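Only one protein chain is missing; all other protein chains are in place.
By letter and in written order, the chains are A, B and C; residue numbering begins at 1 in each of them.
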Amino acid sequence: MLGLNKKDTSLLVIVAALVMFAPFILNPFPSDSGLAQFNAGYPDLMQRFVIFGIFAIGFNILFGLTGYLSFGHAAFLGVGSYSAVWMFKLLSMNVIPAIALAIVVSGLFAVLIGFVSLRRSGIYFSILTLAFAQMSFNLAYSVLTPITNGETGLQLTLNDPRILGESATADGSIPVTSLFGLEMRSTYEMVVGPWAFQFNAGYYLCGIIMLLAFYLSIRIFRSPFGMMLRAIKSNQTRLNYTGLNPRPYALAAFVISGMYAGLAGGLMASMDPLAGAERMQWTASGEVVLMTILGGTGTLIGPVLGAGFIKYFENIFSKINDTVLHNWFSFMPDGLEDFVVFLIHPFIGKGWHLTLGILFMLVVTFLPGGLVEGGQRISRMVKKKSDDDTNAKTTPAE
Amino acid sequence: MGILEVKDVGKRFGGLQALGDVNLSVAENTVHAIIGPNGAGKSTLLNCLVGKLIPDTGSVMFDGQSVLGRTPFEINQMGISRVFQTPEIFGELSVMENMMIPCFAKRDGSFRMHAIENMHNEKDIVEKAEAMLEDMNMADKRHMHSSSMSRGDKRRLEIGMCLAQEPRLLLLDEPTAGMARADTNNTIDLLKQIKEERDITIAIIEHDMHVVFSLSERITVLAQGTPLVEDTPENIKGHPKVREAYLGESA
Amino acid sequence: MSKTNMTRRGVLKTGAVASAGVALPTIFTASSAAAYTNEPTGPNVTLGFNVPQTGPYADEGADELRAYELAVEHLNGGGDGGMMNTFSSKALQGNGIMGKKVDFVTGDTQTKSDAARASAKSMIEKDGAVMITGGSSSGVAIAVQGLCQEAGVIFMAGLTHSNDTTGKDKKANGFRHFFNGYMSGAALAPVLKNLYGTDRNAYHLTADYTWGWTQEESIAAATEALGWNTVNKVRTPLAATDFSSYIAPVLNSGADVLVLNHYGGNMVNSLTNAVQFGLREKIVNGKQFEIVVPLYSRLMAKGAGENVKGIHGSTNWHWSLQDDASKAFVKSFGTKYGFPPSQAAHTVYCQTLLYADACERAGTHNPCGVAEALEGFEFDGLGNGKTLYRAEDHQCFKDVLVVRGKENPTSEFDLLEVVEVTPASQVTYAPDHPMFAGGALGTCNAG
Partner (left out) sequence: MDAIILQILNGLDKGSAYALIALGLTLIFGTLGVVNFAHGALFMIGAFCAVTLSKILNLSFETVDPTQTDFLGNPLKVKTPYVMEWFGAETGAAIIDWAVPLAILFSIPIMIGIGFIMERGLIKHFYKREHADQILVTFGLAIVLQEVVKYFFGANPIPTGAPDVFKGSFDFGVMLGFDPNAIIYPYWRLVYFAFSAIIIGGVFAFLQFTTFGMVVRAGMADRETVGLLGINIDKRFTIMFGIAAAVAGLAGVMYAPINSPNYHMGMDFLVLSFVVVVVGGMGSLPGAVLAGFLLGVLESFASMNEIKSLIPGIDQIIIYVVAIIILLTRPRGLMGRKGVMEE
């Protein structure tokens, strides 16, 4: 289907189902239960899951296929965000031109940086990309403030021109981002007993774009071009002596992944029209590297899983505080309750970094292929078990 | 006029004169061996032919066109393929994929953005790669990870990949170095078969005299960066200068 | 933690189908079931405390959280009531806000505008918070203030000192109790004049981002009005850790006062470096060389250790103040946590009380009602003397403290001493002052 083989098609279908039903899947706990803290099915986080998923999918096209480790990919995300917000300020609140400009500008930026950086390979390439991104960040934070609004980040104001839209709504507010009138923030809430499921227009737009991006990445992975990229990772010498020029292939991959990052940045700005310089900092570049490795470098679904994993911890674990803990363990006797809370305390709330750091180490030590390998191991175990079952049934006959 | 004409090629590395006034002519559809003791400049010469090094002086013409100043992939596209001393293949790719890449290079040139084309639609490439694997007796290994093959098989695959590009000149850099006797003989047989079946010129750098004398039609002896003699294998065998410079030493 | 049904503008809410277990979508138009975003319908009301819990300002964030928890305790009638007893408005009963028990959720801003907005959004979308408060830097405060305006909830800013928060980036739904760069300059100038005279040459080192610039502009303007000459204004990168190469040329420039427009880690390092270079022992132009740190924070001053001794700056509040309100607050905070509160803790405690009080007086949680109750509100008894929440820009006008690093501290908290309490009238400026121009409050948004 869609030019994909059976296995890829079923993967795409599964991902599509997960994206479509995410508001249910991510909200398993009734909102009045103590575990509701773990629910992730609210619009902002769901949007972040898919947007960072796009970012990581794009990064994986470069890193997973060619092996070129860019340490400055956040620069493209930032540039995409800035372009999109400028579009909202100058043109209109429709997200389509904003996203389009984000992709184009980040693509151009990627051509420039990629052309220079790809003259070197290995760690030298990584440091070149890092240097470009850090330059962008430092300048965006200070000297380029007229374009980027520096520390505060680029925001919409009531006196933006918005030539195809309105500067301010009738009631004097800043207009909101929309897709031909469908407001990105409009949410349909479905209350079923103690559950409240939220279906947000912005999330579904991001989700559909993520599915397209995911589909495109499958096509790239399976295409002759994808094979050439893997050949670059495998043996550049042989590629050269096979009459193929690795440079344009690598540059094309770099630009494609830069455009993915720009798309992610544009979508971020479309969901929440603000573009901050921190989006370009090396820590942000490092984050997408971590997402990709954590999920499984070079696998199709891995980067999306890694993105979800990290964003979940950032947004859910950081919000658990001692009061919440005391609520959870209130069934215990007082002394024990305090003791348990004391034990867990360093790992939640302000300690979410610690938990994440420990999990990084555990995953990479015990699952060399990342989260995807974890999934494969589980499915193998399940399969083996069912095989054993069938064997158990068939062997007696022999 | 040979298909490959090397004229007065010289190359220095700092104080060391690696090549000095090398003249060499390889005639079309022959097997030409270049031999010489260690440090004679064989590899330097080879690297000058494929664009890895640029000679300081002289010219290298392939089929009437200069190769100097061109990058390895450009020279390859002109019709020169190179087999390395240790097999250079795409270790992380399957055998079939390894074979498809040169087919793409032959058909599409050095770069083509076929990013969303489906592999299944590339019927001509698939057929050609499969035929080539058939020729190399590797069809049964097509789904193997190429890095997990034996060295002999890797060599066979590498030669196959070079042939898939239908080159006019095949350069072999000590193709049997480090191989067991059986593998060496297999490789010799393979090369003989290639020579018989295809219109192809082969230039071979080799240490193993057994290989050299069983394959080549002409031999150039290189010593201290300059060609000593060039002649038929029979004449080379008995040549006093060669014995002195090369065979004598090794004997 | 219980959670209420939340609704906001743009939310299309289904009728709650209780027993059937199946929701039948009923589409509502813009006028949704609730009157405003996250209208609390249950017995509780949820506030969102959004502070830096990781990153360089984590300690300030932790102190803010302590103060928030204390404020919630007092609002719900627990503890000794703290400043609720001294507060001039007596609307608060100690029974939550309008009889609804106050609940809170916490989040981590990471001192990044993105993360702060994500955290605030989750409070609004997931936890149904009706008010967001917190922050320990101006960039974050402005970013979150913008978000709250769009979402239709009240934002009570925490520690944010940039003129822009209530200047060009002011918002109808945002309120600031903390003082700002202009006020620092206006408060410091007379003290500096008394101490160092009118014939001085100032050298500014300024953190190269928006807050630094507004601070530099404010201080330079205030000191130049005294007759001081500004020798140079040098911008330092935010990421700088070693300021030696910026400090080394100061002595040679002919300057005799160094103004450090830095905050947080930057301030600690630049001050430490300046003292290391022995600047304070030098005599330039026949005068003792002096260093000024316009925005002081005790928590940060601690990081600079002995280097703060004798150095002047301004602060929003200090625990050593002897008015009843400050004493009550220090007592209740100190008893609970074992150490005195910081100015960050004080300002967020005040903000929480002010919000609750405004709700009581307005009789609603509706942001527009609350905003109306806060606008032009005059109060006393929160530790800063008589204070006005100005309607034009939602900035509090109150006394500003000029402090000095103490020579002989008696404890690790006893770092600063109050030199002067500059009265509110001296730090008040017109709403259309050029340093604050360029923005508009807009209209309040109830979602």
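Going forward, a residue touches a chain if its C-beta (ideal position, glycine included) is under 8 Å from a C-beta of that chain, and two chains touch if they have at least 3 such contacts.
Because the structure is a prediction, the values reported are computed rather than measured.
Judged over the whole assembly, touch between the missing chain and the shown ones holds for A, C. Across the entire complex, the residue among A:Ser70, A:Ser106, A:Ser142 or A:Ser257 in touch with the chain not shown is A:Ser142. Screening C:Gln93, C:Gln288 or C:Thr335 for touch with the missing chain picks out C:Thr335. The chain that is not drawn here is touched, among residues A:Ile127, A:Leu158 or A:Leu216, by A:Ile127. Only one residue in the set C:Gly94, C:Gly197, C:Gly278 or C:Gly376 touches the chain that does not appear here, and it is C:Gly278.
Not every partner is drawn; the one left out touches chain C at residues 55-59, 62, 208, 232, 234-237, 239, 241-242, 244-246, 248-249, 251-252, 265, 268-269, 272-273, 276-278, 281-282, 284, 299-300, 302-307, 319-320, 330-331, 334-335, 339-340, 410-411, 413-414.
Where chain A meets the chain that is not shown, the touching residues are 63, 67, 69, 116, 119-124, 127-128, 130-132, 134-135, 138-139, 141-143, 282-283, 286, 289-290, 292-294, 297, 346, 351, 353-354, 356-361, 363-365, 368.
In this text, only the chains that are shown with their structure count from here on.
The pair of chains sharing the greatest count of C-beta contacts is A-C.
Distance from the chain A centre to the chain C centre is 33 Å, each centre being the mean of its Cα atoms. Our note on geometry: chain B versus chain C, Cα centroid distance of 74 Å, whole angstroms. The residues of chain C lying in touch with chain A in their complex are 1-3, 5-8, 10-19, 21-23, 25, 27, 53-54, 58, 61-62, 65, 69, 104-108, 112-115, 117-119, 121-122, 125-126, 137-139, 142-143, 146-147, 149-150, 164, 169, 208-211, 235, 237-239, 439-440, 442-443, 445.
Chain contact summary for the complex, chain A toward chain B: residues 3, 216, 219-220, 222-228, 230-231, 233-235, 237-245, 248-249, 252, 256.
Contacts from chain B toward chain A in the complex involve residues 50, 71-74, 76-77, 81-82, 84, 88-93, 97, 100-102, 104-106, 109-119, 122, 125, 161, 165.
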